[in-house]
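The complex appears here without one of its protein chains, the remainder shown in place.
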Amino acid sequence: MTHPSLLLALQSAAPAVVPADTAWMLVSTALVLLMTPALAFFYGGLVRSKNSLNTMMMSFVALGAVGVVWALLAYSLAFSQGNDWLGGLGNALLAGVGTEAKGTIPHVLFMAYQGTFAIITAALISGAVVERMRFGPYLAFIALWTVLVYAPVAHWVWGGGWLMNRGVLDFAGGTVVHINAGVSALVAAMVLGVRKDYGRQAILPHNVPFVLLGAGLLWFGWFGFNGGSALAANELAAVAFTNTFLAPMATLVVWVLLDYFRTGRATAVGGATGIVIGLVAITPAAGFISPASALVLGALAAFPSYFAIVARSRTRLDDSLDVFAGHGIGGITGALLTGVFASKAWNAAGNDGLLAGNAGQLATQALGVAVSVVYAAAGTFVILKLLALVTSLRAVPRAEGLGLDVTQHGEEAYSSGEGSILVMPDAVPAGVTAPALAPQPAAR
Amino acid sequence: MTHPSLLLALQSAAPAVVPADTAWMLVSTALVLLMTPALAFFYGGLVRSKNSLNTMMMSFVALGAVGVVWALLAYSLAFSQGNDWLGGLGNALLAGVGTEAKGTIPHVLFMAYQGTFAIITAALISGAVVERMRFGPYLAFIALWTVLVYAPVAHWVWGGGWLMNRGVLDFAGGTVVHINAGVSALVAAMVLGVRKDYGRQAILPHNVPFVLLGAGLLWFGWFGFNGGSALAANELAAVAFTNTFLAPMATLVVWVLLDYFRTGRATAVGGATGIVIGLVAITPAAGFISPASALVLGALAAFPSYFAIVARSRTRLDDSLDVFAGHGIGGITGALLTGVFASKAWNAAGNDGLLAGNAGQLATQALGVAVSVVYAAAGTFVILKLLALVTSLRAVPRAEGLGLDVTQHGEEAYSSGEGSILVMPDAVPAGVTAPALAPQPAAR
Amino acid sequence: MTHPSLLLALQSAAPAVVPADTAWMLVSTALVLLMTPALAFFYGGLVRSKNSLNTMMMSFVALGAVGVVWALLAYSLAFSQGNDWLGGLGNALLAGVGTEAKGTIPHVLFMAYQGTFAIITAALISGAVVERMRFGPYLAFIALWTVLVYAPVAHWVWGGGWLMNRGVLDFAGGTVVHINAGVSALVAAMVLGVRKDYGRQAILPHNVPFVLLGAGLLWFGWFGFNGGSALAANELAAVAFTNTFLAPMATLVVWVLLDYFRTGRATAVGGATGIVIGLVAITPAAGFISPASALVLGALAAFPSYFAIVARSRTRLDDSLDVFAGHGIGGITGALLTGVFASKAWNAAGNDGLLAGNAGQLATQALGVAVSVVYAAAGTFVILKLLALVTSLRAVPRAEGLGLDVTQHGEEAYSSGEGSILVMPDAVPAGVTAPALAPQPAAR
Amino acid sequence: MKLIVAIIRPERLNEVLEALYRAEVTGLTVSRVMGHGGETDRVETYRGTTVKMELQEKVRLEIGVSEPFVDITVRAILASARTGEVGDGKVFVLDVNQVHRIRTGERDEGAVTPTAVVDA
Amino acid sequence: MKLIVAIIRPERLNEVLEALYRAEVTGLTVSRVMGHGGETDRVETYRGTTVKMELQEKVRLEIGVSEPFVDITVRAILASARTGEVGDGKVFVLDVNQVHRIRTGERDEGAVTPTAVVDA
Partner (left out) sequence: MKLIVAIIRPERLNEVLEALYRAEVTGLTVSRVMGHGGETDRVETYRGTTVKMELQEKVRLEIGVSEPFVDITVRAILASARTGEVGDGKVFVLDVNQVHRIRTGERDEGAVTPTAVVDA
């Protein structure tokens, strides 16, 4: 997804589908798709049991709602021929999206690959509003947000828009995905307000193994996210892949040490968080910097997010799963450090950064950050306020107390079945295939 | 696995192994293999805690039993040179299965890829008989079923048999896998009879997150199932992949809305079920229709299965995890809609369907459906009845009450260890390496 | 990773990156990385709930600590130009590891791929010391062990060292990974001593579904481990892959039968164990033997490990999760059977084994086994004894009683939040964004 | 007033609840417990380790009733919880000194009399 | 001496604990239970099956106190556990015959008097 390599590919004389690139991009698309279920577990493990299904469904439903919106409209707005500000409608309703080569892979596959990014970006936001937002308005929000916020920013940075033309480097989505989602999460948390128990009761993760499972699967999927953003099975993919391998390792080590020195004990939730933040930070840089730089970048990236999380939890800002501290700050750190470590020696289609003597790239990166922060914040605020005119965004306090699983979805994550009485439908055709059914007497 | 493309490949003059195709098929085989553990979680989460290991083991053991039977015999019956009705014994005991090209991939890999389909198909059936069938007879059943039902049907549709020659289109297994398994499940549920608590007590899923995990991993693996059925890393694979990406998204959206309008709440179990049914329905069509058609097909496929599940649960038919409503009906819907949406514009080796003016294809598809329904039903009935002559298929009611984990496997899914007393083996060599062991006194 | 094929590739005139091989190796690297989280679940499910996070973190932290040590130093010691005994420092700090071809894939990718092996090997050892070893010393141990034990042995067998020159066949790590880890685990268990409850209380797996999840994901990842060790998307990869598909199936079937005949019931923990042992045993042989031989090897491999586990649990040797019986004995069985079944007909760059008339290969294999057993045992013993001079390796009995999750990591795997009181940090800026916070009164 | 504590089989819980509701006993508290009595122990195997499970899953009911309801309640439980096999459980009846309904502060008899359900 | 058994809402547990600590009642035992009373049942749906959940999650407190503490304790619970909505729960006070502190073997009054916390 790095625009330079993409551009190159698109310019090359007779575009043709290359089997090896297709093989890798098929896999990459599957890997990125898996990240959304992975996120469901990362987030779902961090909330209380009574909200775990709701939290997981917020990710899963993005696979449906965002995916369909992407195919019908948002893909075209982001990637079809348009102007500096927005793509056109040439590919709306998947028109013109066939098996012809886009770069070196079939166009349909390119559309699907990009769709997986849109899906997970929207799902990331949910971490800020879990345990209190109603499911219907959430669904409406992510559908609108994909069209109104994600598609334009993706167009600016990757689709031939103005930030791309200014030379902003974002290999796999530091700006488009992580800053975008992180800032939107922050705004959404402020609009929604704090959970009723926040700051009054201890709210603990109900299943830390799920958090670890999510982190493990996210890392696995992220190889498709960053490695696949080379859009080919070439050296660039290998570099992006290796950096995605190394950076989170360094972040994890630093995080464990920070945890240890601050509280005397290295936590598992911390380890999982460190991995994800390393992945976030390397995302914009993955195809532009050396593996040695990736280790340094990963180590550095632990600090801002670590202390942001500690500081945030002392405020009345209930960004419940620290999406801003993780993805917003992690994404900004990564985007800026891309401007520090980038090197044409590792990607000729990229640019040199500060350390290679080009301080201007850092300024360009800062522009990209600033623009996406402002646009995402404004867009999210407007969408939520408009939705709030139509319906209530929050569950009522009583529903929040009972938990959103029961009140929004009518089910529980872990049931033993005790004290649950089967309600017989009126229309049971008695004894269709077997001994007559002793009907369950109406209890009480 | 689409026969036309396969045939083409096989006909091409000098068959040679193509590295890019091999790369993609290696991955696809791994992906499909992962679907069986994924199914174990999808099914295992839906049952009661006391039967969860047994349910999971029914999938896992298919990896062993069906895999070995496949390699020794069933592969040959399905895919080696034979007649219209059955393959020969040329490849029995893996004879002649070497590194020579089969299409453009090594023959051993083709055998393994096809084996993953046989395994998951058998495992799918288990959903209809969980919580009551004894483990030994189940094991015998799936081994026999693979040889007597799966292998012939696979031969008819994919191995050069009569349905293939009649032009039945089944890209990745709507008929061979899903209708076959779904109908067999229905018959097995009827032969086994209802669980003793069915219709009397509420039987609730003990772990809905596991159901979601299963659904997520199934989707991930299904990209290998459908995308890999192109048997190459080409445009056709990309189309099949993209359709496997889009169709379940549409099904998920429709399912969530149906749930919402029927009960006022969109359930997570419903979401997971919707995803799987979208995947089932797109399976026969994946390489024959356009991505836009895939969205429509996915949306349509939600309806029959949704209402079949609702209706089924009001009867005395204890197809416990709705394998028939999901895979049987979903597979039939997909197979027929393939005859509606198929288009030579998207796969020249396929055929046009109803919408492209070829109503005959729909009739051909109906033939494929009818044949597989009848054969699977008869085959399953005969095998189970024969087994019932030798041994009892069902656990006794007391064992069903205690749960099959304890009674069939001698273990519990989640143990705290309280009140469990270590039984010392007679032969403990006292104090081999360490302070003498105070032997646990025989309690009581 | 098979040295012969690697050597061949390295010798070929103009080394160039081959896209299809790169595609497959990108995927393989991701697959092997996933095995470490998978192991976290396999191991984490087998321990008691109060130690589950600690056990999982022992695997996860290897991703950080071993990964960083690998990139900085151990890769160079294992694979850079050196002598018979150790590689040089030419690639230390990733110097000279760029996008140039190593074989047919980019060098950075080769480094990452090999790194995933080092990580999981260290993590494997943890299974012998869970529920009692302190986290800090464990961290130090795996970092040192990677440099002092793993890197040399990897150099000997794969990096151009003396065992490679003697013709020891180890396709994907029977010696380097499994014997190495298994023997180190045995020694570590003896140095650490038995858990305080061992042999006194029943210590039961707290979550068997996690064990199955781990086994399923391990198998999936192992396709990258063995299939990727061909370092190319060619016929050899397909053979190694198919053998990795078949052998565990046979082991699983035999294991289930052994369980059934010994205790009358086939356990799920047994099934999961059987799969892993089949995978371990096929690892050294995967690229050297025929698929039919793989089935036989898998079936045979069940026996030694099965009875080793039964026997071990009757001793005072607390190799808690039977790493030695699984990986040590499984690896030895596989390494020796490689010398029995190997055949140049399946890999010309390999060698013939006993059955093909070359009894010498079996002796060569035995040499490889003996050397790695002795070196791993000695190395592990020395490292642990040195660490014990500096710090205490074991948690105090009281901490062992409370569980290592709470005492080492300050968190619990599954919290309900009951009776947990939020400790307000002193520095809460009151009411930053919202209604004043009623501060939680200091309880009591 | 009395507090009735009953240990029953989990699989009889629905029947017992139903019998109690029929007897117009609707206030009660339930918990999962493990019991040991005359039942045979279960044996389980985890890898090489064999384990005897001495405790069986049971459900514990706790029901505060006014004197006139004691016999009715006990009889309802005895009748609905019985299977006739070893392990059916026990019923204990304890004296209660005071009962309070938290919501209203009502005491004793008043506290155990059910209130009509009015709920939004 | 008395044994006070209170059934309360889970979400009030923290407030109740705090009120008890203020009243210097620090020895107590807590467990998760499910209750049935006047609350409306919840309906859940799993695929085609509709289910009525008759039991609500509650928390059970068990507190052994010496006579002078009985009223203090009951009042602390009643005040802190109340929300005013149906489902707040009940408090039962039972007579106790003997109390033993396991650690010291102390009996009765001595056994329920808290000890200073000295812990390494």
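Letters are used for the chains, namely A, B, C, D and E, taken in the order the chains are written, and counting of residues starts over at 1 for each.
Just so we're on the same page, a residue touches a chain if its C-beta (ideal position, glycine included) is under 8 Å from a C-beta of that chain, and two chains touch if they have at least 3 such contacts.
Keep in mind that this is a model prediction, so the values were computed, not measured.
Engineer: From the touch rule at the top of the page, work out which displayed chains the omitted chain touches.
Structural biologist: A, B, C, D, E
Engineer: Mind listing the subunit B residues that contact the chain we can't see here?
Structural biologist: Contact residues on subunit B toward the absent chain are 416, 418-419, 421, 441, 443-444.
Engineer: May I ask you to list the residues on subunit D that touch the chain which is not drawn?
Structural biologist: Subunit D touches the chain not shown through residues 2, 5-8, 31-40, 54-55, 58, 60, 74, 77-78, 81-95.
Engineer: What is the set of subunit A residues that contact the non-displayed chain in the whole complex?
Structural biologist: Counting over the whole complex, subunit A touches the hidden chain at residues 202-205, 259, 263, 265, 267, 269-270, 273, 309-314, 322.
Everything that follows uses one rule, which is that only the chains that are shown with their structure count from here on.
Engineer: Which number of steps is the smallest that gets you from subunit A over to subunit E via touching chains?
Structural biologist: Shortest path length, in steps: 1.
Engineer: Which chains does subunit C share as contact partners with subunit E?
Structural biologist: Chains that touch both subunit C and subunit E, as defined above, are A, B, D.
Engineer: By mean C-alpha position, what chain is farthest away from subunit B?
Structural biologist: For subunit B, the chain whose C-alpha mean is farthest off is E.
Engineer: I want to compare two interfaces, A-D and C-D. Which one has more contacting C-beta pairs?
Structural biologist: Higher C-beta contact count between the two pairs: C-D.
Engineer: Report, in whole Å, the distance between the mean C-alpha point of subunit A and the mean C-alpha point of subunit B.
Structural biologist: 31
Engineer: Using CA atom averages as chain centres, what separation in Å is found between subunit B and subunit D?
Structural biologist: So the centre of subunit B lies 44 Å away from the centre of subunit D.
Engineer: Report, in whole Å, the distance between the mean C-alpha point of subunit D and the mean C-alpha point of subunit E.
Structural biologist: Using C-alpha averages as centres, the distance is 18 Å.
Engineer: Can you list every residue of subunit D that touches 2 or more other chains, as numbers and ranges?
Structural biologist: Within subunit D, residues 14, 17, 26, 30, 44-46, 49-51 contact more than one other chain.
Engineer: Check each residue of subunit C and list the ones that touch at least two other chains.
Structural biologist: Correct list: 18-20, 23-24, 27, 202-205, 207, 213, 263, 265, 267, 269, 313-314, 416, 421.
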